[in-house]
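Only one protein chain is missing; all other protein chains are in place.
== chain A ==
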Amino acid sequence: MDIKRVKDYIHWLYYQYLLITCSYVLEPWERSMFHTITVTVFAMVVYTAYVFVPIHVRLAFEFFSQIFGGQPESMV
């Protein structure tokens, strides 16, 4: 029963995605083209975030902590 509810929920989410991006009115081949492009773009965004964001965040943290935390160290 739970599996059915989860499946229905996912189906409903897919339906909302179709409605919001207007792929609900497109023909099947247009819809597959649109899904391919969307999934590709989304995958690229996720990959870029995974590769670059942690390194950038660490560098930024070090930079700012050097500016603010570095002053008392140099005076002592």
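Methods note: a contact is a pair of C-beta atoms (placed from the backbone, for glycine too) under 8 Å apart; a residue touches a chain by one contact, two chains touch by 3 or more; residues count from 1.
The rule we apply is simple: contacts and distances are computed from a predicted model.
Set against the options "Cytochrome c oxidase subunit 4", "UBC core domain-containing protein", "serine C-palmitoyltransferase" or "Dipeptidase", the UniProt name belonging to the omitted chain is "serine C-palmitoyltransferase". From the options A:Y9, A:Y24 or A:F64, the residue with contact to the chain not on display is A:Y24. In the full complex, chain A touches the omitted chain through residues 12, 15-16, 18-27, 30, 34.
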